[in-house]
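Rest of the complex left out; these chains stay put.
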Amino acid sequence: MSEVKDILQRVASGEMSPEEAELKLKLKPFEDLGYAKPDYHRALRQGTAEVIYGEGKTAEQIIGIAGALLRRGQKIVLITRLSDEKAENVNKEIPLEYHKDGRIGIIGKAPDEKIGKIVVATGGTSDIPVAEEAALTAEAFGNNVTRLYDVGVAGIHRLLSHSEDIMSAKAIIAIAGMEGALASVIGGLADCPVIAVPTSVGYGAAFGGLAALLSMLNSCASGVSVVNIDNGFGAGYLAGMINHMGV
Amino acid sequence: MSEVKDILQRVASGEMSPEEAELKLKLKPFEDLGYAKPDYHRALRQGTAEVIYGEGKTAEQIIGIAGALLRRGQKIVLITRLSDEKAENVNKEIPLEYHKDGRIGIIGKAPDEKIGKIVVATGGTSDIPVAEEAALTAEAFGNNVTRLYDVGVAGIHRLLSHSEDIMSAKAIIAIAGMEGALASVIGGLADCPVIAVPTSVGYGAAFGGLAALLSMLNSCASGVSVVNIDNGFGAGYLAGMINHMGV
Amino acid sequence: MSEVKDILQRVASGEMSPEEAELKLKLKPFEDLGYAKPDYHRALRQGTAEVIYGEGKTAEQIIGIAGALLRRGQKIVLITRLSDEKAENVNKEIPLEYHKDGRIGIIGKAPDEKIGKIVVATGGTSDIPVAEEAALTAEAFGNNVTRLYDVGVAGIHRLLSHSEDIMSAKAIIAIAGMEGALASVIGGLADCPVIAVPTSVGYGAAFGGLAALLSMLNSCASGVSVVNIDNGFGAGYLAGMINHMGV
Amino acid sequence: MSEVKDILQRVASGEMSPEEAELKLKLKPFEDLGYAKPDYHRALRQGTAEVIYGEGKTAEQIIGIAGALLRRGQKIVLITRLSDEKAENVNKEIPLEYHKDGRIGIIGKAPDEKIGKIVVATGGTSDIPVAEEAALTAEAFGNNVTRLYDVGVAGIHRLLSHSEDIMSAKAIIAIAGMEGALASVIGGLADCPVIAVPTSVGYGAAFGGLAALLSMLNSCASGVSVVNIDNGFGAGYLAGMINHMGV
């Protein structure tokens, strides 16, 4: 709000006309492309990556939004939930690095220097696409990531053999489908925040991730919170936020 | 079906009239009390306890059914889901031993000699009523029971410190509310069948045991099966069946 | 835990250096393939088949895991939920016997000698794929299997005409979609544990197996427990465990 | 619609003025009590019982509606879902016969002569209140009723011993909570329409009757249809309708 006072003082001093001031106060911190209104606020504040959610957008719309962001000076743009085909089409206009596993496209270059430690753990092999979405997002925002894949609780020694990684992390992302028990067990072992990501992996009464979601929401371990089913990006972004606070 | 042939041969030989035979073939192996038809088949076959589900029955009905069973020679009768008040009323007519924790009344005496080993484990303290229903049932059917209460997965070392009990059991009953992860972890450690009992313990998104139920049905550990929410009796009975096979 | 003491005594006696001991205590009973951590514990303990869940894994990953298991001396490897196409691809690297009905691939040879008696019953013809998954699994683990297909409760005499099979089984797998009543009726006739498998067969308010699942969980017959919808493998494995105890 | 023509002809012949005719065509076949608009159509057409749903109405409202019906010449009035207390209060103004089991009050007298045969079967003892609501309703509408209580499918011989009743019925009401399998088994044995009534009896995953409801809707037996959970009245009324057609 100090900006407001600044503008007002400039009006009072005659430096700025009331009309100019009103315009300034109204100035939209986003661009209106009609079909989208990309937001520059966050980018300016954080100076790192900006994100486009690719699903439900055409390649043309993605190109439009990414172009607008780049024109405003954005260095890195992440495109999540990006299909092979759209990635190819976007790439024709704006070169990007495509990670098939995590369905992520990266325009620009992730920061070389990475800090802290985020552990990304999965219950099984089938959870890897969600895990890669999380891990790539976290790396794009400048975080060190340790991957622990297929450490589900039915073979608890596989997880326990990585106790040191779990104890030394600043934030942990626990990704699991089926019964989603991984989050609780990790939550009991760790001292840092645990972000649980239920996945739609499983069949029958897994109900598209509902079983894992409910399981994780009911975790009896403290320090565990949950994001949407298959939301690897959300977990990676949040873990990065926490990891940066702890360094 | 050999009984059928036997009856037919006696008819052929004139030992039995067709009318008698027809009657015999029709003879009902249960008694009709109008409001209930207690079944003597199982009792005769197994020679052990017979069970009355107490909920939704009046004390009068319970007395009627128990009386009919005792008259037919039943030595032990279990009454599950029995409230304090009904237990008192039944007790006036037919003396019983009431276990408040597991809401079970026992008429007659459980067998002195118990065999094998059933482990009854709970995730938390609040799951104990369901656990006692399971344990008392198993004991009434002549099984040794080891109780491991409050060994939830958020403090995995509490469970691991009992590995020996888990490894040596013939059947394990894993009882948990909230996220129900106990079943999967025990399932991964044990070599014997694990019967998972979700409990209605929890709040919010536990949805009365639904979260634990789904979690347990989706267990990634082999050898785990599930009974209804809070169904301590069902688990105790089934564990006893398995335990007797394994001795 | 006696291993621990053994190691410690060898350290005390100088047979083993502390470093070696620490390594030994840490030794991972699984191999880390990055995308998977196949577990050798169970295989060693049980000396029979090891199982790979095929869904959500690429043919390459399956080959990788199966290869690791075979290198460690595993004689039989079961691959469940294996599509035609993947089976063909795996077969190019590692010869396997593919059972299309049950979507199961078997590497190695199931034991010739089979013991006990497991009954696999289905409500209808459409439940056969799940039933075959169960039956083939049980056979691969050395159990005799009797198949009773299309004996649903709407024609109760079809089931009753097989009473002898039901009475003589060591474990029964009751598989049904739609209303799932089969489990209760069999549960009332049998003296052995009944494992109920709801299937996603049906339409409308069957809700992908939910109706059968709830029906089976609420079975009023004792000795019945439930596994996940369409989980033929889980039922076959558990039935085998129980059958082996009872022989 | 022939009434319309009759009125028009009387107008044409001068017997009736246009104003009178319009009034006649508008005449409401119900009375407006403000809080309720009791309907006389059905009563007139069927000449038998009229029904008031007691739940959510005050004793005063019930008295008001019943009074209006009696004033219009109704001989029998059924009040369903009537609590003890309200029954007592209504009784002070209008004498009624109260059936506590089925929570039904009857004003007037059910017809002495009853026809046909309706079988009312329940899975357990706890389903009896719903069964009595059905049976008393059917009797009030002049139908013979045979009660078969506690014939659940877990003891199939209890049901089979009543095959003759099932084969000779004109309509059957199958009432069950828990897994609701009774409807399918009866549906397979009977040649007449079977009306299935799920009850809210059960616990845990019975979810207040949802399990039985879904089970019954998915019945694989032909000739089975379903009414709302605990809707004994609806089943009794419909069974009576069918029974009267078949006599």
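Read from first to last, the chains carry the letters A, B, C and D; within each, the first residue is number 1.
In this text, a contact is a pair of C-beta atoms (placed from the backbone, for glycine too) under 8 Å apart; a residue touches a chain by one contact, two chains touch by 3 or more.
Keep in mind it's a predicted model, so treat the numbers as computed, not measured.
Asks: Please state the number of copies in the whole complex; 4 are the ones shown in place.
Replies: The complete complex, not just the displayed part, contains 8 copies.
Assume only the chains that are shown with their structure count from here on.
Asks: Match interface C-D to one of B-D, A-B or B-C, accepting only the pair for which over half of the contact pairs are the same residue numbers.
Replies: A-B
Asks: Using only Cα atoms to place each chain's centre, name the chain farthest from chain D.
Replies: The most distant chain relative to chain D turns out to be A.
Asks: Counting shared numbers against all numbers at the contact of chain A and chain B, is it over half, same, or under half, different?
Replies: Same residues, largely: of all residue numbers at this interface, over half are found in both copies.
Asks: Take the average of all CA coordinates in chain A, do the same for chain B, and state the distance between these two points in whole angstrom.
Replies: 49
Asks: Rounded to a whole Å, what is the gap between the Cα centroids of chain A and chain C?
Replies: Roughly 38 Å separates the two chain centres.
Asks: Where in chain B do residues touch two or more other chains at once?
Replies: 210, 213, 217-218, 222, 228-229, in rising order.
Asks: Chain contact topology under the given definition, line, ring, star, complete or other?
Replies: Per interface graph, the chains form some other shape.
Asks: What are all the chain pairs that meet the touch criterion?
Replies: A-B, A-C, B-C, B-D, C-D
Asks: Spell out the residues on chain B that touch chain A in their complex, using ranges where they run on.
Replies: Chain B reaches chain A through residues 123-124, 152-156, 160, 177-181, 183-185, 187-189, 202, 204-207, 210-212, 214-222.
Asks: Mind listing the chain B positions that touch chain D in their complex?
Replies: Where chain B meets chain D, its residues are 26, 28-30, 34-37, 39, 41, 53, 55-57, 61, 198, 200, 208-210, 213, 228-231.
Asks: Touching residues of chain B toward chain C in the complex: what are they?
Replies: Listed in rising order, the residues are 1, 45-46, 51, 163-164, 170, 191-193, 195, 213, 217-218, 222-229, 234-235, 237-238, 241-242, 245-246.
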